[in-house]
Structures are given as C-alpha cells and as structure tokens.
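In this view, the complex is presented without one of its protein chains, the others remaining in place.
Think of it as A and B in the order they're written, each chain with its own count starting at 1.
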Amino acid sequence: MPEPILNVDDLVTGYGRQPVLHGLSLSVLEGEALGLIGPNGHGKTTLFRTVSGLNRAWSGQIRFMGEDITGLSAAQIAERGLVHVPQGNRLFPQMSVEDCLDLGAFSPAKRDNGAATRDRVFAIFPRLAERRKQRCRTLSGGERQMVAIGCGLMGQPKLLILDEPTLGLSPRLKGELRDAIGAIIETGVQVLIVEQDPEFLRRLTTRQVYIEEGRVREDFDAGSLEHDKMMEMYFGLR
Amino acid sequence: MDFADGALSAFRAVFASGLVLSSLYVMIAAGLALVWSTLGIFNFAHGAIMVIGAYVAWTVSIDLGLGQVAGLVAALAASALIGVAVNRLLVQPFLAQPNIILITVMTTLSGAFFLENSALLIWGPRIKQLEKIVDGNVFLAGTAISGHEAVIIVVAPLMMLALWAFLRFSWTGKAIRAVAQNREFAELSGIRPERMYAIAFAISAALAGFAGVMLGAIRFITPTLGADPLIKAMIVVILGGLGSIPGTILGAYLVGFGEAVSTYFLGAYWTQAMMFFVFILILVIRPNGLMGRE
Partner (left out) sequence: MTRTLVFPALFFGALALLPLMTDDSYVRHIAIIALLYAVVVSGWNITLGFGGVFNFAHLALFAIAAYATGILTKTYDWPSWTGIPVGIGASVIAALVVCLPVLRLRGIYVILVTFGFGQLCFQFVLNQRELTGGNFGFVRIPPLKLFDYSFRSDGGIGYYYVALLLLLITVVLIHRFVHSPFGWRVMALRENEPYAVARGIALARVRLSTFAFSAIFPGAAGAVYAQYVRSASPDMFGFSFLTIALSMLLLGGVGTIWGPIVGALVFSVFSELMTPLGPGRYLVTAVVIVAILRFFPKGLSGIPEAWQTWRKRAHAGRDVAPQP
C-alpha cells in the first residue's frame, strides 16, 4: 500500500470547549481524488481548517507527504504545497484580480514560477484574464470562486483542498466550475473536495467519504455513492 | 498698508506656516493610519515613540557628538524597535479578543505612559533641542522660513509617495494590505500575518521617529512633546476616513492649513479649542469622517 499523501489520524478539535471532530481519521492516497460529503455542521469545514492550520488540533496527528504538520502555521503548511481554498471567500476585496492571484504565490520559492502559473490559471479561467485589473469586491460570486481556486493554484499545490466550491452558484456556473476542477485534476494536482452534491463528487472524485457528527461514517469505493444511500443517510429513511 | 497688501501678507504667513504644520502632521498621521488600516487599532503610544526618536537622535548626535546622520539613523532604528515591541507586547496578545479596539486603547495608553516616564527617567526634565538639518533661510511665497522647515516641506510628500509605492507595488507592501483585508485568506496564501504586523508597526514607528527628529529641531524636546502632535494626527486620521493614505494626506493638509489660518486670525489659544470643536462637529455630522465610507 502506498504512503498516503495526506493522513489524518484520530483528530479531535472544536471551538471554545465544544468539540466538533471526535477522533476523525482519513487518508488521501497517492493519485486519488477524494470527495467528502455529509450534513452541514458536522465538521467538514472544521476538518479543512485544522488540516490547513487555521484551527489548532486538540489531539491527533496530521501528516502530509510523510511529514508531521500538526501545529504548523497556515503559512508554513501552504508553503509545503497543501493549499486550502476556503468556503464562500471574499478574497482581498480592495485588490485587483491580478494582485490577488500573485499573492497566492507569496512564498519566495514560488514567486519565480508565478508568471507561468498565472498563465495557466488564465487558461483554465479565461474570464479572469478579462477581469485581471478589476477589484475583487466587484466580482460576482462565481468569479470570486474562480479567483479563490486560482489563488490556490498559484500556491503550486501538491494537494488542493476545496471547501464547497459551488456553494450558492447557479447550475450553469456549477457545471463550468466542475469542468475547470476536472481540468485541474488532469494536470496532476490532487484534490480533496467537500460538496453537498453527490453527483458533482461522483463525476470528479475517485472515492467519497461520508462524514457525520465529526467522524467518518462511511467510505465508498470509486463511483459507488448512490442516490438512495445518500437520501437514507441524510434523512434517516431506513 | 492698504487692504490688498494686508491680505497678501496674511496669505504669505499662513501659507508658509500651514505648509510646515501640514507636512509634520502628514508624517505622524501616516504611521497612525498604516497601523489602523492593517491591525484596526489606534496606537496611543505613537506620540511617545516620536519623542523617544527625538531623544535618541539628541543623545547620538549632540551628547555623543556623532553627527546628524548617525543621530537620524539611531532614531529610526530605536523607534522602529519600540514599534515592534509595542506590537508584540501591547497589541498581539489581545488580538483575538472581540473588543480589541478598546483594549488596545488602554494598553497603548499605558505604553505611552511608560515611554514618557522612561524618557523622564533617562533624559531628565531639562528641555533639549536638536540642530537644524540645514542652516539658513529659504523664501517661500515671499516669507522667510528656515531651511530645516523647507526640508520638512519637501520630504513629507516624498515619504508619502514612497509609502504609497511600497504598499502598492512591493511584495511585502501587498502582503501587509492582504493581511489587513482578509487575514485568514492571507495565511492560506502563505503570508505570515505576525510578520506583516511587525513590519507595519516598525514602519509606522519609524515614521514617528523621523517626525520626532524633524520636530525636535524646531520645538523643544520634552517627555510630553508627543501628546499634542498625536492628538492632531488623530484628528487628521479621522478626517481622512481612517486608514487610507490619500485621505490621510488630504486630512493632514486640511488640519495644518486650518490651524495656520485660525492661528493667524484667532490666535494660538482659540485655535486649539476651535480645532476640537470643529472635529467633534464633523464627527456628529459625518460619523465616519469626512472621507470615510461605511
């Protein structure tokens, strides 16, 4: 069995004194695209925030590419190539799209490739090239999401973690974004995605995990996440 | 002297002194605005840092006799260092608290109290003065001002230009703005916020130290020299709409010229009262400052 690129082991964390994750374990294997699904408020976003260093782990361990990254700062983790694209982001509202993207490659090691990566981002999201001088706060929700993902790519990730990239978007935009993420996966970037839409996940990811009450409840093999099963788990129709 | 002559000489006097005051206020207020826009806090120790800058310059350039350049460099280094310490000790530990603005008013006020009394302990109550950077006088719009004041008038806008360019074009400057606009997203982009806060504070404090060195040659240096300019700078920053560099510059020139005009016509005592009155009035009419947005 190959060494997982990301390995979360028995992770406990929460807010204040209230735990949200109760010993969650999860791995992303080399070469796979993993999807997370589950009801709101059950710890998916908290998991991402802890993995990327925004929240602190109370106990447990997070390893990325063989290195223990538990307790590192968000900036240090981003530098190592684990890049988190947060949910519903307002970006840097007063900055131009271009500046915002450039800052995605802030760490000195990544600045040199910045221009080349930016061209790749513009190739994936041509609309951003048109709006490169526009301030982020004037963008639409879909465009903002593109910039957020673009910023993530600027960080030259080995693993890109996307938190509900299609939240609040129209079905048409959603399709567009799905294709873009598909194209990103094809370039060899591994992804870990949270989504509410099983169909979306099934098209993009090779494996899905169902998270409930701060634990991994169910692990599905490639493409087997079925609608009925989903309904059953969401609504308790047994 | 007929009316036209009178008006002309009034204009000349007001223009020159207004320009000097504005330039000083711009330097002090810009630092205050930089910290406000980056961290969302008001540094009440800013004036005290300025005083320490002036004292350090005095010690190095006059007491030790190492010359003005060494004095200026030492003042900038010392004030930047104190700025970093203020950030580290009085601001960062409280950053996670919800009422951060109010808490840091208290902590930085204590910091100012600490620095002022340290200055009193170290340098004593006797007044001191720095040497002017250049000797001689310069004629500006028909009024003689000292060469030193001319330097202040010229350097202040250049410094603002440099600050603006730094924030706009350099990686560090952009990162400072990024942290101010969205701290978490900046962290996820690989920016270390603590470092940016420290840099912003260091620049802000160095600006204060520079202003202190400039001011220390035209006024007497006392431990409380910073109080009055700090209050003026606060008025400037508020009028400028809290934090934007262009707004701060405009605010500084408004306050500086306003003070000069009022001093000429109403006298120094009434001017001070007048300024606070106008300041309060403006905030009542426009609660977010003259140039402020919601």
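Rule of thumb we're sticking to: a residue touches a chain if its C-beta (ideal position, glycine included) is under 8 Å from a C-beta of that chain, and two chains touch if they have at least 3 such contacts.
Everything numeric here is computed off the predicted structure, so don't read it as measured data.
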Legend entry - Option touching the unshown chain, where B:V69, B:L120, B:A144 or B:A162 are the choices: B:L120
Inset, instruction - From the listed residues A:N55, A:Q190 or A:Q208, report the one that touches the chain absent from this view. - result: A:N55
Inset, instruction - Write down which of B:T59, B:T107 or B:T222 is the residue touching the left-out chain. - result: B:T107
Legend entry - Interface residues of chain B (partner: the chain not displayed): 42, 89-90, 93-94, 101-103, 105-107, 109-114, 117-118, 120-121, 227, 231, 234-235, 238, 269-270, 272-273, 276-277, 279-280, 283-284, 287
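In the analysis below, only the chains that are shown with their structure count from here on.
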Legend entry - For chain A paired with chain B, centre-to-centre distance based on mean C-alpha positions, whole Å: 43
Legend entry - Interfacial residue positions of chain A with respect to chain B in the complex: 52-54, 73-75, 78-79, 83-86, 89-95, 99, 102-107, 110-111, 151, 154-155
Inset, instruction - Would you tell me which residues of chain B are touching chain A in their complex? - result: 171, 174-175, 177-178, 181-182, 184-193
